[in-house]
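Read through the structure below, which is laid out as structure tokens, and then see the notes.
Apart from one protein chain that is not included, each protein chain of the complex appears where it belongs.
Read from first to last, the chains carry the letters A and B; within each, the first residue is number 1.
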Amino acid sequence: MRLLMLLPEHYEFFCPVKINSGNRALEQIPFELDALNARKPLVIARKDASERGLVDVIMDAFKDSGIAIGIFDGVPAAPDLKLVRELFNIYRDRGYDAVIAVGGGSVADTAKVLNIAVSGKPEDIEGCAGEDQIKNPLKPLIIVPTLSGTGYEMSRYAFFDGRSYASHFLMPHLAVIDPRMTIQEDAVTTAATALAALAHAVEAYTGSGKNPLADAYAYTAIQLIMEHLVNVIRDQRDRNGRLSLANAHAMAGCAFSNVAPGVAHKLGKVMGDECHLPPGLCMGMLLPHILEKQMSEGGYYISDLLLPLAGFDAYASMAENLRARRAVDTLYDLLKDLSVASGGAIPRTLKDARVSQDILQDIAQRAVGNGASFDMDGCMKVLRNAWEVR
Amino acid sequence: MDMPGYYEFCCRVKIISGHDALEKIPDTLAQLNAGRPMIVTDKGVVGAGLIDIVVNAISNGVNIRAIADDVPPDSDLRIVNSLARLYHEKGCDSLIAIGGGSVMDTAKGINIIVSEKADNLMKFSGANALKRALRPLIAIPTTAGTGSEVTLVAVIKDHEKHLKMAFVSNFLLPDASIVDSRMTLTLPPAITAATGMDALSHAVEAYTCLAKNPLSDAHALAAIRLISDNLLKVTVNPGDKKGRLGMSSAATLAGIAFGNSMVGMVHTLGHSVGSVCGVPHGVCMAILLPYGLEYNMHKNGHLTAELLLPMAGAEVYAATPKEERAEKVIALIRLMNQDLHEATGGRHARFLKEALDRDGKEMVPKEKLPDIAETALRDGSIFYNPEDLDYNDFRMVLEAAWEGVPLKANPMTSGMP
Partner (left out) sequence: MKNFREVAAEKKSLKRDYVAIMMWFMGRAIQAAAAVDRAVKKEFVELPDGFTFALSVMPSGPHMIVGKDQMRFVRYRGWDPEGKRIDLKMKIKNIEAAMLIFTFQESTTLATARDRLIVDGEVAHACAVVRILDIVEVYLLPKIIAKLAVKRYPAWSFRRKYLGRVLTYVRTIFGF
């Protein structure tokens, strides 16, 4: 009996991000700038990007293009509005007309907030915080991710100086994923960012707000992560693997921007904050337990999840009523494999990650307060199960 | 999955889907700072009562300044120019395109003229000639479909100078595409079948040709799954709202897939049959699709094999040995054509010989095949096909597609495989 694809009937989807990925992708940027009617980009980055040679790669890519670029590589780990003002002044005084952000996290957030300022004025920034407060398109923004980003860079969200911003106008016009930039990171960082992307993609694929368009991005992200993450942890020199992971992050960010954030996201974020752990790691550890609970309540799309998780042959040869179970088990196996491949550096359980049991209640409370779709009981069940897995 | 050495992917269109998606148009236009649209459509759409449905759904929220319904089945420069003048006369600030491929292309052409205040459309032809956003354009497809509501190409013909102008730019993309089941509910079975197979050919070629990438693949697979589930159902039962929405989503997904990964020989030949003999595009696609897969088998058979999963489901995929899957896919497509042929009372043609016009006359006489093969040599979609075709190869495929016989294995007429 063929399982018919249940189509969510009412949905909206928007992804304005263009993705350029692969060999010599950076060299296409001048052409893309021209297509966006821009001629003078300002590149912003953190100091360590310069130190690792990434800024030099960008400079090299612009040779022969006839374009002069500005480079600011002093973005700190916790930037503030004062920095944005400084950058705004540079942008305006020297006549830049586009921003290129190199890296993830704070650099991308800075770039998004800077883009609000340069598309209007700096005083506009604070008024644009919150949900959908930006009314007009912003100036050209290009993001060049490294593996330290989770895909948030491509999303409609920015978190800057204590405030949240959410608007599709914040999404970059172009994401340039070049293997020269997706350099090796340590095992924990690689896993944390990939697990964040995986959790977002899985929740987009199985949660409320699910739709066929977001599914295409989520599906591809899940497939890429499952095919490459463990390999990259085993051998960081796997260039193609790292490129694939960076692709997955970007796609997860796009999917995530079109659905409501799920329980793994909310719990993981709070836990990361309370326990000083990378949020992605927390999301990854919680994910299979969350799906387990949803499965017991009849979560429909989990069996379909087996397709991107395990591939065509494994999916097709598994009996229909066993697929959801296999999907969740695949995620447990992933955590196990990551732990083994990293010699224990990547934790499998909350206990391994040294999360104290006393703090679980707080985490649950905060997550519920933030709108997680499980209630206190539900959250506590997940947290306790994830604390020690036998 | 193979990560290509390099790829690009983009789809900047907002997709709004549902059984009452039309009602979202006023808000969408308001967010784009517009509210005085001109509706561009054709007489067929008007005749089906669709314009009335749209007007009823949106007239509370916007000020419809003009309704232009004289778009011909083939986009025409004169109409583009005259409608651009109408747009100005009526003080419009945005466009709503309601129809199929030709309406979409015409609207895109009008948008270039009114946004750039151009007197000559030619100036903007080619790739990347546009440098900034155009006026707001909302697309409402009424077939499922060409996918042109999500592609960045427009083709406008200048019938006086016998020129075909192609425009390629991200700025041509509509701001939003409204996928509403009411728009395809009354689509007659033969057109449902033809446009549905058009969407299938887009998805299949995007998945199996040279510019494929992981993201467009995912769109293509989802499209194929939806079409396999829904096309026959809505041909037999046109009022199936869920099925109609499924087909419309499939057409959007397929449009995004091929808009990013291009198409191959099925379109090369299909365009040529269309241009020499006037056969509707979807009909050409349906007939030629299995032949394209057969011809390319030695180069991309392994990819064709993967399509068995979305087309036939897990049980059939698992039960079919790996080496046989590609052939099974081709057989299933032929079976689909057969089923559609029966469901449309014989109007859906299974091979070129069977393509008849309204008066029952044969549209593709055998003597025209050499002409068609010649024309195919000039079509650019061949760039993305995994295998080359010269004149003799085109002839051979056309002859088989004319009779309705499968191609033999290793069919190329020359060269080393």
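The rule is short, and it goes like this: a contact is a pair of C-beta atoms (placed from the backbone, for glycine too) under 8 Å apart; a residue touches a chain by one contact, two chains touch by 3 or more.
This one's a predicted model, so the numbers in the text were calculated from it and none came from an experiment.
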Residue of B:31, B:128, B:170 or B:186 touching the missing chain in the full complex: B:128
Residue ranges of chain B at the interface with the undisplayed chain: 4-8, 126-128, 166, 210-211, 262, 377-380, 382-384, 386-388, 412, 414-417
Residue numbers in chain A that touch the chain omitted from display: 22-24, 27-28, 30-31, 47, 59, 61-74, 86, 90, 94
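The definition used in the following text is that only the chains that are shown with their structure count from here on.
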Approximate Å spacing (C-alpha centroids) for the pair chain A, chain B: 33
Interfacial residue positions of chain B with respect to chain A in the complex: 1, 3-21, 24, 128, 131-133, 170, 214-215, 217-219, 221-222, 225-226, 229, 242, 245-246, 249, 252-253, 256, 306, 309, 313-315, 317-318
Residues of chain A that touch chain B when the two form their complex: 2-5, 7, 9-25, 34-35, 37, 137, 211-213, 215-217, 219-220, 223-224, 227, 240, 243-244, 247, 251, 312-313, 315-318, 320
